[in-house]
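Every protein chain but one is kept in place in this view of the complex.
When the chains are written out, they are named A and B in that same order, and each has its own residue count from 1.
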């Protein structure tokens, strides 16, 4: 249904929905409601305004560039833009230059989406997914430190050795529920469990298997993060769950045909994403950058890339090397 | 004219010219004059000697490897080498081991140029450009910290949180002129405005559109860096302009066919390069490494990669995945 209505508004809403792989305008609308709820709850509207600006600019840039029309209409050039629009006001204080920054960043996310399509997807069939968002947001947040007009408020740099090991308290039952939904909300960088509920409803409206995968991904991530004894204050914010949720959906339902074997494969990928999340947090900290969805992106690329009937290079001479006899 | 004279000297001079994409021996000669002037001005000649050594070694290595002859003759295996040869003495104090280091580094820059050609260019039509220089120079400067025989003098490591935000003074008119020309000179890591004038003359001799693009790139970078309130002492050295200058030339004139649309595209790319410059400066600082032309390289790759009629991967199963039924 949704795909037949190519009104600009519907195209943009599908762009919002594609953050969770859903080509569905109603789902996208619910996602924007979830962002707005979190803004209302926190009393700051910059993230909601940023989301809308990012979505519009990214989609319009794709139209201006003359990118593949069906892809634009299904929202594939919008989801990186909306994430850039939410992420920048989350980590940078509002100023006139911030809005200029968001506009340029959203446009760049569309260029990057086209670049990922022309490389990763063309050669290897690997989806760029939110890779362009991660790259763009890293560059923009990193750059903000050097601009007197932009004030980075979110993170502070710390070294790997600043992490403390030791006893961790297991969260109480009501906290577990909070974690479960925040794991989903944090894909949009939202700390609100209510937003997580709205988003999960949105996913179920578009696809039941996708909703189940998201819920299971959140559960697995929660168990794994607590079992490995991650700092409880970080787990409770949902920061160990959003990338695993995306991995569970992407590997288990979206990019592979679901089967028993694929379910096991997606489970391994989801657990691995928790470990990769930890690694990114530690490694990006000295650089003063958040991980965004990079843990999902890297893990998904690795798990989606393997193709049938391809062998690793054997330990014998490579063909047509420069120095071989002509 | 130049291309018909394949004397070794002409080939090397064209290698110098290709730093600004110009296949012109006279232009290359002027660039070397610009380097020599900055050496004379600063009273230290290691960068000029390094430039010549790097240019010779890189070109000779390409001949020894038997690389593509027309490419060698047009100087495409020389420009990364000359940049390695200028960069290493800029950041490392002179010692006998430094010269050994420059020779190996210049040879490696040619191997890397061939490797980039066999990957980036072969598969995606993306020019390696100064990517091999950036990679080689990062490795060599990074490595120098660990060698007792090499003393890194240029940079000192600092964390993202050491950047101060706040009021920035707008430069005076004569400073603006300095910035304009230093933005060009710093492509060769030169702090001299006079060198910038000589280089710009060299570009105009080879190509008027390229010269205009370089000048506009420098202007846009200057306005953007000041408007975003970058630390004035950094802007005045031209350190926010050299990568944008290359982006403006590469995206606006060299790698795309100039048109109104391409001009707008190049403008966005140039502004984005200023932001990417800031990001690289912040992110490379804790690692003790300069950005070199990495901001140009990354931005140019992103803006040049998008190809016609290519769609991002839709959110549906990938073909021929390992775990799909055979």
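As a convention for this text, contacts are C-beta pairs under 8 Å (C-beta built on N, C-alpha and C of every residue); 3 or more make two chains touch, one makes a residue touch a chain.
Only a predicted model underlies this, so the values are computations on that prediction, with no experimental measurement involved.
If you put the hidden chain back, the residue from A:30, A:92, A:213 or A:276 that touches it is A:276. Among the residues B:133, B:255 or B:296, only B:255 touches the chain that is left out of the figure. Touching residues on chain B toward the chain that is not drawn are 18, 21-23, 65, 67-68, 70-71, 74, 76-77, 97, 101, 104-105, 107-108, 111-123, 125-129, 138-152, 156-157, 254-257, 259, 261-262, 265, 286-289, 304, 306-308, 322-323, 326.
Residues 65-67, 114, 123-124, 126, 159-161, 163-168, 227-231, 265, 268, 271-272, 275-283, 286, 301-303, 305-307, 309-326 are the ones on chain A that touch the missing chain.
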